[in-house]
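A single protein chain has been removed from this complex, and every other one stays in its place.
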Amino acid sequence: MNIINSSRRNFIKTSGALALGTTLPISLVELAFADTTENFTFAYISDAHIQHISGTRFVRNWDQGLKRAVAEANLLTPKPDFVMFGGDLAQLGSKPELDHGAEIISALSHKVHYVMGEHDYYLDLGAYWEKLFGPQYHSFDHKGVHFIVLNSIRTYDDWTYKRWPTAEQRMSEMAGLDNPNGSPFMVGDEQRKWLKADLDKVAKTTPIVVFSHSPLQKIYKGWNFWTEDAEQIQALLKPFAKVSVIYGHVHQIQYNQIGNISFNSVMATAWPWPYPSTYAQAEQYLPKLTVPMNRADPFQERDATGWQFINVASGRVDLNFTLYNNSERSVIFNPKAKHPEDRAYQAESSRIPPQSHY
Amino acid sequence: MQYVWLILLASLSAALRADETKQPPAANPPPQSGIVDANHLLGLPPVPIPPDNSQTPAKIALGDKLFHDKRFSIDGTVSCSNCHDNKKGFTDNLPVSVGNKSLTGTRNAPTLINAAFYKSQFWDGREPSLEAQSKGPFVNPVEGGLANHQPILDIVRADAEYQKAFKDVFGVADQKVTMDHVSKAIASFERTLVAGNSPFDRFYFKGDKTALNEQQRRGFKLFLEQGRCVSCHIIEQNQALFTDSQFHNIGIGINAVQQGITPLVQAFLDAKSKGGDVDKIVLTDKKSSELGRFAVSDAVADIGAFKTPTLRNIALTAPYMHDGSLKTLKEVVVHYNNGGVTPAGAKVNDFLSGGIRPLNLTDAQIDDLVAFMQALTSAQYAQPTAAAAQ
Partner (left out) sequence: MTNKKLTQSMLMVAVLGSLAWATARADEFSAADTERWQQQFMDSVKQGRELWTSPTLGSNGVVCAQCHPNAANTHPETYPKFQKQIGKVIPLWEMINWCLRNPLEGQPLAADDPKMVAIQAYVTYERRGVKLEPGKH
């Protein structure tokens, strides 16, 4: 990812001072100053999957992924307003994993907000997580945008409380993406009630950004690219003018528009996942809009992993992905078409061979 | 085929010549017996020749002359051959090169042998071609030291031999002779500096089982498997360039700037946005030099990343790495075995390329890998005692 936009550099040379009051060129994406909502940037790091082996040994590959994202996020120019961590900090939710992950993240020189993932939750149902990072769901406001953090990886109470003899086994069953013993993700009654009450206090014209781990859509149930009560959440968000959902969990680029809601996934720092279409034995639905990421080269360990910075412009989100040894990808909200689009590859004729997955 | 022979012979004689500007290029030198081998390209793909700069014997001879001309420097002491010496594997066997007025830079001179195959030139790939690369060192403060290329043009336009040569090769004279012509000729000459036909090539592509001894064969297996070297030092089924022409951070030099990386990056970008020249900055400022490919691409993914050099003839080109900091091949393998740090136990830098990790090689295995790398020396450059073979 470039932290400099060279075409911006020409713009700067000819026009003198920059709107943001810095002598350094700014990061990608023309910021639209169309309305009174202030424009700003935040970074998003997700799906670190810190995995404990034994003693002080952790899986080096995943460790390096998170360390690198943190080091690079610290170089972002201009500085982001805050950083989101998108969930799955640990692999099996253990204290050593959460501690080790928290330690690596502590090197970030920005404020961090946290979203929970299933790999963080199912060992102790979030008890240690809350001690380290705060509430599992909450909301906050920033520069005229209302941000909501949901814990969207809950599931049926039966499965959570009665099915498994030990917490460890419950965690390990949920840890397998393709495990037939798993159970579909959901936000659940309690949070939906809370969400409704929270939204009641927000003006319909206020831009809303929802952070969740699972997609708040129904993409592929077999791998829990799924939220069981997606329609109900979407219905609660329907009355608002500008809504964006940003989710992790899928370890790949996905984006979609359902009515007034834009959906964007983020990359993982640990490893990429295949697109559901590459599983030949099941039917699934990948949003038609999505231009897939370039295929992972298994020989380059960091390929198809990464992090992203997100520009909020006029209450819409534009994602800029870092892809190691790869061309840049940006998914920008197109105000004319009213949905997110890949900046370079959206048109069928612009696709390149590495984007065909099989 | 005759034509190819002429080019090969011309280039070989040029490569072996001792002196530069005083001798006229040999028109039809005799073949050196026992060195020129019809298979000297064994293991290599065809040399890429750009459509606007075809090879001709006269152009190559002109390029050879320009390559060795010390007048193209501020104090008359520096030519390309200073740092790319045909007697030293077309490098200079120094950690960093020495230019005009004995000034030193920050980077190790890469060998020119097989440089024609790279997809970009310089350790950070800042020039896309041999032609473009050749113009840089003349005007770098610690290399040729010229303020601009004008003195070179003055010489080649006035010198009788050069006048004739440029007229013959390009059909240009006087003001029509430009740096483009100069660089094309030099690049042409450099495109003849290609060589395969090492013991490895004979073993792998010609099926000569005796070409590698047992230790080297063990080393080859490690190269492909536990050592994982082949991930970036590419070998294919019918050719081997030993480089992927990509940029990777393998943990050399970066630790010196890891602590202050944020202000360094900001200062560098600031200088660049104010019109700073990357070529000058990276060779004169050691800290900026460690930014590697980032200095060219501005991409954080490239911090501390340098181009994978070819391993062909590596036994001749010590010391190693972009800063010449590793003196022997054994030190190089140990660095990789440590997981991309020297000394062992040093902090791993945050921007380390994926794929670099501790290899758990034994001492004997490290020696095996070194032995294998010594089998990558092309027959025509093989010397009784290679410069830093260990």
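A and B are the chain letters, set down in written order, and residue numbers restart from 1 in every chain.
In this section, a contact is a pair of C-beta atoms (placed from the backbone, for glycine too) under 8 Å apart; a residue touches a chain by one contact, two chains touch by 3 or more.
This one's a predicted model, so the numbers in the text were calculated from it and none came from an experiment.
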item: Contacting the left-out chain in the complete assembly, out of B:V139, B:I234 or B:I252; value: B:I234
item: Residue, one of A:V112, A:L132 or A:L177, that touches the chain absent here; value: A:L177
item: Touching residue (missing chain; options A:T278, A:S327 or A:S350); value: A:T278
item: Which of B:D75, B:E161, B:D174 or B:E225 contacts the chain that the document leaves out; value: B:E225
item: Contacts of subunit A with the absent chain, listed as residue ranges; value: 51-53, 57, 59-61, 176-178, 222-223, 271-274, 276, 278-282, 296-299, 301, 357-358
item: For subunit B, residues in touch with the removed chain; value: 224-226, 228, 230-231, 234-237, 240
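In this section, only the chains that are shown with their structure count from here on.
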item: Distance between chain centroids, defined by C-alpha means - subunit A, subunit B (Å); value: 43
item: Residue numbers on subunit B that touch subunit A, as the complex places them; value: 231, 246, 261-262, 265-266, 269-270, 273, 297-301, 303, 348, 350-355, 357
item: Contact set on subunit A toward subunit B in their complex; value: 1-4, 6, 9, 12, 23-25, 60-61, 64-65, 67-68, 70-72, 74-75, 77, 109, 299-303, 322-325
